[in-house]
Each structure stands twice: as structure tokens, then as C-alpha cells.
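Now for chain A:
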Amino acid sequence: MGSGGMVVMDDNNCMVSTAKFFLEFTADESCGKCVPCRIGTRILLDMLTDITEGRGNEKDIETLEDLSRDIISASLCGLGQTAPNPVLTTIKYFRDEYESHIKDKWCKAGVCRDLCTFLIDEQLCKGCGACLRVCSSKAITGEKKKPHRIAQDICVRCRSCYETCKFDSIKILPASAMEGKTKKLLTVNSELSTKIW
Partner candidate 1 sequence: MVELTINDKKIQAAKGTTILEAALKNGIKIPNLCYDKRLSPYGACRLCVVEVEGQPRLFASCSSPVAAGMAVKTNTPKLRKIRQTIIELMLVHHPLDCPVCDKAGECDLQDIAYEYGKPEARFIRHRKKAPPDVRGPLIELTSNRCILCGKCVRICDEYQGRGALGLIGRGFSTVVQPAFGEILECDYCGQCVDTCPTGALLSKPYKFKARAWLLEEKDTVCPFCGCGCTLTLGIREGEILRSIGKENRGVSNGNLCGRGRFGDEALNYIADKLKAVSGRYGASAIGAIGSHRCTNEDNYALQKFMRNVIGSNNIDSSAAFGYAVAEKAWEKAFGQKDHRISLQSPLNKDAILILESDPSITHPVFGLNILRAKREGACLIVADSRDTKLTRHSSQWLRIKPGTGLALLNGIMKVIIDKGLFDREKASSRNIGTGFSSLELTLKDYTPGVVCRVTGLTEEELAAAAEKYAGAKKRMLSVTLSITENNKSLDILLAAANLVLLLGDSADALQVPAEYSNTFGAYHMITQNSDKGISEMFYDSDSLKALYIMGEDPAINFPDSSKIISRLSSLELLVVQDIALTETAKSAHVVLPASGWAEKDGTFTNTEGITQKIYKAVSPTGKSLPDWQILRNLALTMGKDLGFRNLDDITKEINSAFSLQPSALSPQPCFNPVHYTTGEEPDSEYPLTMVIRDILQHSGSMSTRSKSLDLVVSEALLEINEEDARKYGIPDQSHVKVSSRQGAVYLKAAVSDEIPEGAVFVSPHFPHAKINTLTRFSANGGSGIIAVKIESVK
Partner candidate 2 sequence: MPRLTIDDLQKIKEKYKAEFSLREGGYRAKVTVHMGTCGIAAGARSVMTAMMDEIANANVKDVIVTTSGCAGLCAREPMITVEIINQAPIKYCDLNEGKIKEIFKEHVIGGNPVEKYALVAGCETTY
């Protein structure tokens, strides 16, 4: 951003969402004077929103880069001249994340709720109940010391269980992994888990 500040993030962050966060800010804060900043940032934001909600298409990355560069060259002030930077740099360094969002409809960090499914790997789960306790929507069930399960139609994909589990037993899979099966209580067997990983 403008002041040259630094934000440290780890792999729990989705870079598409991160770019989207900054674009939300700049699109909102654009004064509205010059065209590239006023409309361009808005279009970038809309495209990123589409990508994070599963509506991305293959040409998007190219379009994002192209539009970003035009906005940077054409904008009147520093706001527009830097606003697309988060888009360009996240594409530059985390292109795979964009690709997995667009092609696989999969947000591997589990941030984009429409692009992920949280499942418990039965083989890793010790049945400690930690995830069950933090689940605010009561989507996780299971007896002590036995593998727990996440009810997909209740899960709001808040990531709490994922962050709580000390055994890495909670896996983030693409939303499509559960297509057609969402009404049932599900666990994922390690076979499926490893295949996708």
C-alpha cells in the first residue's frame, strides 16, 4: 500500500482473497475522479470476487494483469497507480493459487467458502474432541477417541476446526469433492484424501 507498510502472512491466507481485500479498500476509497481508478478498481474487485466465489474463467488471470497494468499507467494519482499492485504481485508469486481457484474451484487455504470443503481424515483423527468444541455451528459430531465427522450441510467453513486440530487431521478439499453427497454425514477416507493431496 501507499505507505510502504508490510503485512506478514502464512499459508493460512488465500492470496486471491488477500488481493480482493485490498481492492475492496481501494475501490471504496477511490475518489472517483479519474476513469481507470474509479471503474478499473471496481472491475478488478468484481473479477476477484467472481474468482473467489467460483465464477472465474481461464482468461481471467490474463485480463486481470492486462487491466491492472493499464490502470497503473493511466491513473491520475498514487491511489490508482498502486491499487492494482496487490493483484499483480499475488498473480506473480502465487499464480498457482489463482489457477486452483479458477480451474479446480479450490481454495487450498480454505478461506474462500464457496471453494472449499473441510473433511476429517479418519486415520489421523484421534477423537480428541477439540474441533467439536470450537465448532460454533455444531457441525462436528463424534464419540471420544473415535474419528469425528463434519456435517457438510451445517458446516459454514469458518476454519476454526482446522486451526484447532493438533493432528492435521482436517483436510481442505475443493467444494466439488462433495458434490452430490452433501446431505449425508460424511467422513473422508485416507484413500480419497491422499489422492487429492
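The rule we apply is simple: contacts are C-beta pairs under 8 Å (C-beta built on N, C-alpha and C of every residue); 3 or more make two chains touch, one makes a residue touch a chain; residues count from 1.
With respect to how the candidates were assembled, all candidates are chains of the complex that A comes from, given by their letters.
For clarity, every value in this text was computed on a predicted model and none was experimentally measured.
Peer 1: Okay, in this complex, which of 1 or 2 is up against chain A?
Peer 2: Touching partner of chain A: 1.
Peer 1: What residues of chain A sit close enough to touch candidate 1 in their complex?
Peer 2: 27-36, 38-43, 46-47, 63, 67, 70, 73-76
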